[in-house]
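Working notes, structure below.
What you see is the complex with one protein chain gone and the rest in place.
Let's turn to chain A:
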Amino acid sequence: MNSLEGVVVQIQGLSSSAGDISRLHVILKQAEESLRSESTRLSPILDQLDPSNHSLGYLFILEACTSAPVSKEQAAMLVPYIARFISYCAPEQIRLAPEKFIAVCKRFKDQVMLLGTPMRGVAPLQAAVRKLQNSSEHLTTLHPEFLLLCLLAKCYKTGLSILEEDIFEVDQPRDLFLYCYYGGMICIGQKRFRKALELLHNVVTAPMSSINAIAVEAYKKYILVSLIHNGQFSTSLPKYTSSAAQRNLKNYCQPYIELANSYSTGKIAELDQYVQTNGEKFESDNNLGLVKQVVSSMYKRNIQRLTQTYLTLSLQDIANTVQLNSPKEAEMHVLQMIQDGEIFATINQKDGMVRFLEDPEQYKSCEMIERIDSSIQRIMSLSRKLTTMEEQMSCDPQYLAKAGRERQRFDFDDFDTVPQKFNI
């Protein structure tokens, strides 16, 4: 008890300036053991501390509290504390002990899931992510946890706000895999198939020395989303994919590749039948909903193909070509597509004719100019980023050492005094 009191006093006393905080950090690290041993009695202490001023201390105590497995009632009690802490804590203080912060947040997520209310965790974790990040381009271990909660709570839009940011810096490759996979799922849920494709593509082509389960699942969804968005799928992965992925991914995703082959024949009846026969496999992967979307996208694609060849076409002919059952169904499909902006057409109900129009976009409007302008700005900033990265790399001692060792030597003068290894 005394040590605990002592710790509390220290925390309260030493939380004011940066120098004090580093001393406090040292003290707290030393006191870690004793804190852990008294984990059950730590909860009342939390009331004595202020999360925003005494963040570091609060964090250590919270971490000790949650280090032991908690029951449901304890969880119910702890969850509001942690939530409050995350909202109020000071980022500079917790960045001193990021692993502890991550550990606390992870356990928080577990508890929230244990209680069956993932929604409660969404906002706090979002705040946690923001506080832990060094910059908006930084991927922390909390990103995937946050996205997981969004998925479970079905708060897709909140997840999307984090996904909009570009990631360039990664702590742990495993985080990236999970982040992109969950992110892909959220985008699929919001029907943002292009972004989903991008995220899943990143998982599948990420450098990996051996195949992992996340990549396999991501590849399955990648195939399906590629069919929905692009109408086609090529089994060849780009050159920069790791060799482990190139060799092994296909073996695990055989039903999906056959689905893609069946899709490319363009016959809806065959596709339907294939889905029927293999329904359980897709179901067990939780992909059946997506597969059904694939089937319905086939109708759309066939109708879109018709716009390329015909100027006007009767609804009966559309129904026959696309293998729908009646002109009424064809009309409904076409109507839906016109409303979604996927094709441009007018339906003449008197004649039962559809007239396909050209895309009315003239690329002359102000919005279009703004769009082009913003694209240009984006790409210019990307170029700048590339240049800075190259400059940084050229000054990197490891790179210089390797390049220096391996460069070609043409004549005697080349054997100059570039040292093999920089001793800095």
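Following the convention adopted for this analysis, contacts are C-beta pairs under 8 Å (C-beta built on N, C-alpha and C of every residue); 3 or more make two chains touch, one makes a residue touch a chain; residues count from 1.
Keep in mind that, in the parts below, contacts and distances are computed from a predicted model.
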Name the omitted chain as UniProt records it, choosing among "T-complex protein 1 subunit epsilon", "Aminotransferase class I/classII large domain-containing protein", "Protein UXT homolog" or "Cop9 signalosome complex subunit 1".
"Cop9 signalosome complex subunit 1"
Contacting the left-out chain in the complete assembly, out of A:C187, A:A206 or A:V322:
A:A206
Contacting the left-out chain in the complete assembly, out of A:E5, A:D166, A:E283 or A:E391:
A:D166
Residue of A:T312, A:Q336 or A:S394 in touch with the missing chain, whole complex considered:
A:T312
Positions on chain A where the hidden chain makes contact:
166-170, 172-173, 176, 198, 201-202, 205-207, 209, 240, 305, 308-314, 317, 351, 353, 356, 358-359, 361-363, 368, 371-372, 375-376, 378-379, 382, 385-386, 389, 398
